[in-house]
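Only one protein chain is missing from this complex, and each of the others stays in its spot.
Chain nomenclature is as follows: A and B, assigned in order of appearance, with residue numbering initiated at 1 for each chain independently.
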Amino acid sequence: MNSATNIPILEARNVGKSFGKFKALQNVSTSFMPGTLTAIIGPNGAGKSTFFNVLSGAFPPSSGEILFNGKDITGMQQYEFARIGISKSFQITNVFKQLTVHENVRVAAQMEAARYNFLRSTQSYAGPIEVADQLLLRVNLEHLRNKKTGDLAHGQQRALEIAMALACNPSLLLLDEPTAGMSPEETLVMMELIRTLANERTVILVEHKMKLIMGLCKRIIVLHHGEFLAEGTPEEIQNNPEVRRVYLGQG
Amino acid sequence: MTGLTFELLCMQLLTGIALGSIYALLALGLCLIFGMLNVVNFAHGAFFMVGAFLGVYFLGVTGNFWFSLVLTPLLTGCLGLVTERFLVRPLYGRGLDYPLLLTFGLSYVLIELMRITFGIEGLPSITPDGLKGTVNVGIGYFPKYRLFLIAATALIVLGIWFLIQKTRYGLIIKAGAVDQEIVKVLGVDIAKVWLLVFGLGCAIAGLSGILASPTRSVNPEMGVPILAESFVVTVVGGMGSPVGAVVAGLLVGIVYSMTSLFYPDLAELSIFVLMAVVLLIRPQGLFGKAGAMG
Partner (left out) sequence: MNSFFQLITQHRVLASTLFLAVFPFIMPYEALAVNILIFGLFAMGFNLLFGYMGLLSFGHAAFLGIGSYLTGISIVHYELGWGTAIIVGVIGAAVGGLIMGFLAIRTRGIYFSMVTLALGQIVYYIFYKAESLTGGENGLRGVRVDSFNIFGIPVDFLNPLIKYYIILFFVVIAMWLISRILNSPLGAVMEAIRENEKRAAACGFDVAKTKLLVFILSAAICGLAGSLRALHLSIVPIDSLNYLQSGQAVMMSILGGMGTFFGPFVGAAVMLYLEDVVTTFTKYWMAVIGLIFMFFVLFFPKGIWGTILSKLQIHQDSK
């Protein structure tokens, strides 16, 4: 948590992203305060994924700036994001398939320790091993630690994603549809996990399961056609005429 | 470098274009296979070699160049069909390297097959009767066959362009190269498309072989450096770009030709240096998309 709590932990200024002629994002400006849990929603094609990818460093914006704790990080490479404390989970599960569950998290935790050291054995680095142990307990995968991730159920893989995102101890966590493809029971467990995470760090969430977001987040941002549409508390968003129009017929 | 005249330079340029035409055709075939199937055909040089052998053989047996010119790519194309259907297709979904590895192994077998069939010395190359000799192109006398080569390649490239841009089949190929799922959803049998595109690519390789045969020695190893040279063209032009393949092919041929005029020893090296330079300043190639590759 930052001491200067007046500065937003993340800020997007006039962010635009085009793919060739297609404008996925236009002039999106918003900021996120430290310690908050914010959801980004919008109908299909609103640009949520693109905005998420820009914020999390998958690719740079075509225009505009991204600031992290007041510092301009626009155009920074993907791997640097984790190093400054921004971590993410992917919408489509992206884990290391041939490695075991424990190895997945341990590698993710290695970022803090020496990354290029090739003379010491991994077993002698206690740090990442302990971090992995703790995280596996937290997401309830401890009993599966030696299983290859390819053998896990979908919900378990999603939980592993979260554990890996947490491994570098980020101050800002970005989650892209964390409950995608989950059963109702699994979704409840995930939501609870996110709630506890939000108590320790800043969390930004892309979701489209409305009922969950309404109960979980205090702040919601709505995108539409790549542009910023509205923001507010769940009640404000629900009563916003623009939002209702855009979501007519949806959840 | 006595006698270095404008005419000499132009003639050398023309020679470069003739050489480049072969490169362009080869790279185009590679590009089709890669664009559609995401497979780098490491047997491309071998198919070129087979085409050269078949071409010379049929020309020797029938005396009819045009007949050989049509039959050879048909045969190499069929060989390509068989390869895709039974050797490459089982590997889809396994990982991008596997089809590549398989075609590499296939090239070994094809080289040996030609050795067994035609001997390790190869065959003496034959220039077809009507195209022997030279022609006055204004600035000097240029080999008739090489003019034919340039014209024939231009026609073939145009034909392929027409196929891709203007026909329904071409539309499917283009769409499939971009998104295979969509094409499947539209009810197209994607497996058949892959089969035909691979066959087409191998047919083009064989065609380049027979077209090139009068200009070089026809032996079982001739495809080995050709593969490396096609890769140079592909890198320079940009992976997956047909326009890049043609333009880079001509460019590489010209670079080779001009270098051999001034520094004959460095001609082979020069085209690889060209590739290294392109990699350094524009890794996606001249016509490639930034970020896709580099």
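Throughout what follows, a residue touches a chain if its C-beta (ideal position, glycine included) is under 8 Å from a C-beta of that chain, and two chains touch if they have at least 3 such contacts.
Owing to the predicted nature of the structure, the values given are computational and were not obtained by experimental measurement.
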| item | value |
| --- | --- |
| Among B:L123, B:V232 or B:V255, residue touching the chain not depicted | B:V232 |
| Listed residues A:V95, A:A159, A:M190 or A:V246, member touching the removed chain | A:V95 |
| Residue among B:Y108, B:Y141, B:F162 or B:F262 touching the omitted chain | B:Y108 |
| Touch residues of subunit B, complete complex, unshown partner | 34, 38-40, 87, 90-91, 94, 96-98, 100-102, 104-109, 111-113, 115-116, 224-225, 227-228, 231-232, 234-235, 239, 265-266, 268-269, 272-273, 275-276, 279-280, 283, 293-294 |
| Missing-partner contacts on subunit A, residue numbers | 56-58, 77-83, 87-88, 90, 94-99, 103, 106-108, 110-111, 113-123, 125, 128, 164-165, 167-168 |
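Throughout what follows, only the chains that are shown with their structure count from here on.
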| item | value |
| --- | --- |
| Chain centre separation (subunit A, subunit B; CA means) in Å | 47 |
